[in-house]
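Note that one protein chain is taken out, while the other chains of the complex remain in position.
Moving on, here comes subunit A:
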Amino acid sequence: MPPSLALYLPLAAPIAAAGATVLLGRRVAAWVGVAGAVTILATGARLAATVHDGPDVTSGLLRADALTAFMLIVIGAVATIACWAGVHHLADEAPEPAAARRYLILVQLFLAAMSLAVLADNLGVLWVAVEATTIVTAFLVGHRRSRASVEAAWKYVVLCSVGIGIAFLGTVCVYAAAVAAGAHGTTALNWTYLASHTAGLDPDLIRLAAGLVLLGFGTKAGLAPMHAWLPDAHSQAPAPVSALMSGVLLSVAFYAIWRYKAVTDLVLGPGYTRTLLLVAALASLTVAAVLLIAQRDYKRMLAYSSIEHMGLIALGTATGSRLAITAVLLHVLGHGLGKAVAFCGAGQLLRLQGSSRVAAVRGLATRQPALAGTLGLALLALLGLPPFSLFASELGIARAGLSAGQGWAVAAAFGLVVVAFAALARNGAAMLLGEPQPTTDPPTSSGRPRAAAIAPLAVGLAAAAALGVSLGPLRDLLHAATTTIVAGH
């Protein structure tokens, strides 16, 4: 496979899978969707091998460097779990054929939009792709047409469209600065061009642009105080879609922030974005910790846990040293896997239990040992306990912050992480352990999830644990991806 073909495959595979859905039966189409996700994963690995000992792969508006390859691996890995779990989700929920088809098509288009976002060399195209993710996921969030579902979808589309609009204003400012510095047309928004021609860019305009971009993509990444849409959307979407939105979409929005940071830090020095990111990080961790304490709904609990992890990623990005960025990238992958498993497990629990209230679930370990085991392990992974990789990445983020002289921020942040830890652990223990309630209100549907439905979750957990033990071939890729963020290009 020639490398430039590999640039188009992560877009073509999910779009082809979406097209095939029209012709195929529901069950086959769901498996074709899994194939689309695996293709993204495989292409990411292929591109990683190419860019590791060679130049970037470029074709038209698309380009892949080590960071792109890494993000494709994250998207592909989380999507594989989510689509595989989605096969069983569809079999269990058994929606109308038209609704099932719409679900499968929109999920594949969602994957294509995220792949385009990380493959685009042009910052304008990156923006278009991130906005496209909002559009294709709107009806996935609002799939049930209940009051809660429609409300979540409305807030999601309006807040994210306005937020991402701010990021476009920032993009226009960068374009104006580049044009004034002598660039022309499409080139003026190419990341490679900007990163290598920072000398002529007007610092005042870039400062304005950096603030707008951080505010805009920060909305999409769920950073406080622009997070209001996130718990609603993530708790209302079908479980596999929640897994994708929480596990990768937030990181894809953060990817945009990294690309801009690489350019703006060269113009302004690292201090400006560091301050903004530190504020966002501490605000996000505070919001997550406070709202986790009183949380009574386990899907919303997982959503606030995502805000917590985005806060940690913002903290590491603010530090900005090589160690910090490597830890942040590892954190993105570990969180993606852990959160995908947790959301898909929560989806199965919701189907068995008929309620997403924490109080409705008691003694799951005795009633549903397999499901309780996967959910429990996923929660342990998200809490940052070994052997899962989030342990190593949180340690890395803390160490990098301390050695960069941000002791106060690290202390405050990890104090809040401990609060969130206690809240998650308490709710998790209440759900999984203890005596099963004498059933006053019996669960709506009995029976256990089949072993086949647990399999994707087990694979995700195994991957997260393996990453925590050894990075293996990912080590070189992580270091190369770190270089693109830290040193521009």
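Assume a residue touches a chain if its C-beta (ideal position, glycine included) is under 8 Å from a C-beta of that chain, and two chains touch if they have at least 3 such contacts; residues count from 1.
Keep in mind that, in the parts below, contacts and distances are computed from a predicted model.
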From the options "Methionine biosynthesis protein MetW", "NADH-quinone oxidoreductase subunit E", "Hydrogenase-4 component E" or "Malonate decarboxylase acyl carrier protein", the chain left out of the display has the UniProt protein name "Hydrogenase-4 component E"
Full-complex touch with the removed chain, picking from A:V38, A:L61, A:A91 or A:L433, is A:L61
Of A:G165, A:P386 or A:G434, the residue touching the omitted chain is A:G165
Among the options A:P14, A:G86 or A:G142, the absent chain makes contact with A:G142
Missing-chain contact, candidates A:P2, A:P55 or A:G185, resolves to A:G185
The one of A:L23, A:A98 or A:A294 in touch with the missing chain is A:A294
Among A:P231, A:G247 or A:G376, contact with the omitted chain is made only by A:P231
Listed in rising order, the subunit A residues that touch the chain left out are 61, 122, 124-125, 127-128, 131-132, 134-135, 138-139, 142, 145-148, 150-155, 157-158, 161-162, 165, 168-169, 171-173, 175-177, 179-180, 185-186, 188-189, 202, 204-205, 207-208, 231-232, 235-236, 291, 294-295, 300
